[in-house]
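One protein chain is absent from this view; the other protein chains keep their places.
Let's turn to chain A:
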Amino acid sequence: MRHVTTLRIGPIGFRIGSDWRAPIAEVERLYAEYPKPDDGIADFNVHLFAARPWRRVLRPSVHIGGDFVIPDAAPLPLAQGLLAAEMGMNLQMALGQRRYLLLHAAAAERDGHAVLMTGISGAGKSTLAALLMARGWRLMGDEFALIDPETGLVHGFPRLVSLKNEAIEVVEKALPAAGFGPRMKGTPKGTIRHLVPDSRAVEAMVKPAEAALILFPSFGHEAAERPVLPSEAFVRLTQASTNYTKLAERGFDALTRLVRTVPARALDYPDADTALAQVDRLWRAL
């Protein structure tokens, strides 16, 4: 591949190769504070490539590949090259991660303890994670929380926070001094803008935390809370994990331990402020 960069997010090293300079330059600019992979050896490779040589220049379209691929991943226009790189890294994690139990969840830490927030796309994970960061929490990630089957600890994956549509403005207001990526319109998920995690999140990114609270937020409803039984939390989290079945017994043990020891709540909320107040109250009550 013509253009290459490497970086580490949390404990995971990546090597990204691209047929074009632009996506690599964007990744290097936004991940400037991030370290390189341990020993220079990447856990995963991402390929951003043109399906045909002339598609490098003629209506360039970025195909996403890597060590692990899904057959029908749609290509993106070159202007969304950064998104392609992000999707490539997420894809490698989702398909190839075997060291940690992978939960599709946002996570934030305080005093060594972490809140995990999981839900379908649009539930508000990324927005809440960014706003918690704005309020002094350490951002551990907006996409994946990694549970170590040996210790039960949560490891962060603080990649760029992927803000979508209305959430972009909300977070821009809350974090006016933060670093942002380009505003990408017309992506498969509408408008996307990436937020650079603050220095604190980056400096402490390999520090694991103890899971203290599991939340299942759901945006667009009257404010409401209800406890979630371990059995229900277990089932919901198996659905939120891309590698639960691959880890077999290790995954089962890690997940049962998590839901047995950590309280879980379902959280309905009409707007971000309400949700943050709910999280604060639940956190203080622990």
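As a convention for this text, a contact is a pair of C-beta atoms (placed from the backbone, for glycine too) under 8 Å apart; a residue touches a chain by one contact, two chains touch by 3 or more; residues count from 1.
The criterion applied here is as follows: contacts and distances are computed from a predicted model.
The protein name that UniProt records for the chain not on display, among "ABC transporter permease", "Biotin-dependent carboxyltransferase", "Formylmethanofuran dehydrogenase subunit C" or "Nucleotidyltransferase family protein", is "Nucleotidyltransferase family protein".
In the complete assembly, the contact with the undisplayed chain comes from A:Pro37, out of A:Gly10, A:Pro37, A:Pro197 or A:Pro217. Contact with the chain that does not appear here is found for just one residue of A:Gly13, A:Gly156 or A:Pro197, A:Gly13. Checked against the full complex, the one of A:His3, A:Arg56, A:Arg99 or A:His113 touching the unshown chain is A:Arg99. By the touch criterion stated above, the residues of chain A touching the omitted chain are 1, 13, 15, 17, 37-43, 45, 47, 67, 98-99, 246-248, 250.
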